[in-house]
Every structure is written in structure tokens, then in C-alpha cells.
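In what follows, a structure is listed as C-alpha cells, so that the remarks can point back to it.
In this view, the complex is presented without one of its protein chains, the others remaining in place.
And then subunit A:
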């Protein structure tokens, strides 16, 4: 028999540690005590559910969703599946994304980079996975940008994403990078991930099959959320 028994523990050696001095902001914002571990309970095994009724028709089209006119930059499609650690699709889960414009500039009052705003680019979008865990959005490829950390640090082109899964235990925010970008391997934030294999799992792959001729290149990117624990137990025979 198989019994569903909470979520598998998060592999903390796979995720970035809290304190990563080369990413300077982490120094004053990282807890010093070890987190208190316990098995998930109903409070973590449940979470908010969002219906398709929250979505507008252009929510997953960042090229047009700010003004209706096209944003400037290389047009891309990002698609993939949200699955869990045992490979099951995660249907009906909300995926939110945000990013800089094609020049590497965010639409934010605290943003000081000299690259200009694009009047037709807001910088956020969202979608809900279908019954097979599939998601897709259109956007322009974001530009790399310099940021205050070391004297000359740059972020590789990236798209931030937030995923809910089916429970608060699965809640995750991370970033998508692009295949072939040499800046990935020079970034102190990317470098907080302990392994090369972990970093590579955040790199979207160019997919010419699903690109749209004379319109947009496609990138494939799967998102993996924590899985449910399945414990095998034997039915005890009488008399044993």
C-alpha cells in the first residue's frame, strides 16, 4: 500500500545557502540559526487556489499587455511544464513572471540604470498551467544589466518567476536564464547555487521546433516543485 504522507524534505544542499557573501545583500539578511525542521502538516500541505477567472486575455503576453502596442526587443515564447519531483504534472497552478525590458531596464522608481524605459513594456505577466501542467507566455528577451554589488557586476538576461504549486510548502521564487549566455557563469546571484547541475536546471533551452517563423523564437523551461512523500508499508499479517 502507498500512503501519502506530507512533502519530501527540501534538499538544502541543492538550494543556495542563506549566507552567500559574494552576493553582498545576503550578509545582513540571512538568518544565523539553523531553521527548525519538522514534517509538513495541514497548514503547509494546503495553499491558495486561483481560478482562470483571475486572468485577462493578455496576461501571458508581455509584448502587448501594457499598452496594446508591441514592446521593443527580440520576441520570444517561453513554454514548459510545471512538474513535481516524481515527474507528475502540476495542473492549475499560478505562474507569475517579471523582468527587465530588452535594454535591461526595469519599470521601477528605484531603478537607476541609464538604459531607457520602453513605453510599451510593463514587465509582468502570469498564467495558470493547464491540466497537463503546461504553461506558456510571450515576451521580449530581457537585456543584461549592471547592478550594485561588486564594482562591475552584471546580471545575465533573466526572467523572475513565482510559482504556487498546490500547497504553501511548494511555494517557490526563482529565475530563468537563457542557453548560451556567458554572463550566467559570472553572476554572484547565480553563483549562490552550489552546483553546476543546479544552475543548468535554471537555463531555458532554445527550441526551434516550437518557434514561430517570422515571429518569435521559443525557449523550453520546465519548473520542478517539491513532491509528496510516498511511504510504502506492509499490511501486518495476523499472528506475526
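Everything below uses one rule, namely that contacts are C-beta pairs under 8 Å (C-beta built on N, C-alpha and C of every residue); 3 or more make two chains touch, one makes a residue touch a chain; residues count from 1.
To be clear about the criterion, contacts and distances are computed from a predicted model.
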Missing subunit (named according to UniProt) among the choices "Manganese/zinc/iron transport system ATP-binding protein", "Chaperone protein HscA homolog", "3-oxoacid CoA-transferase subunit B" or "Protocatechuate 3,4-dioxygenase subunit alpha": "Protocatechuate 3,4-dioxygenase subunit alpha"
Per the touch definition above, residue among A:115, A:183 or A:224 touching the missing chain: A:224
Touch with the omitted chain, as defined above, among A:44, A:153, A:181 or A:207: A:44
Residues from subunit A at the interface with the omitted partner, ascending: 6-12, 14-18, 20, 23, 25-44, 46-50, 54, 56, 58-59, 65-67, 83-87, 96-98, 106-111, 122-126, 160, 162, 168-169, 171-175, 189-190, 192-193, 197-199, 201-202, 223-227, 230
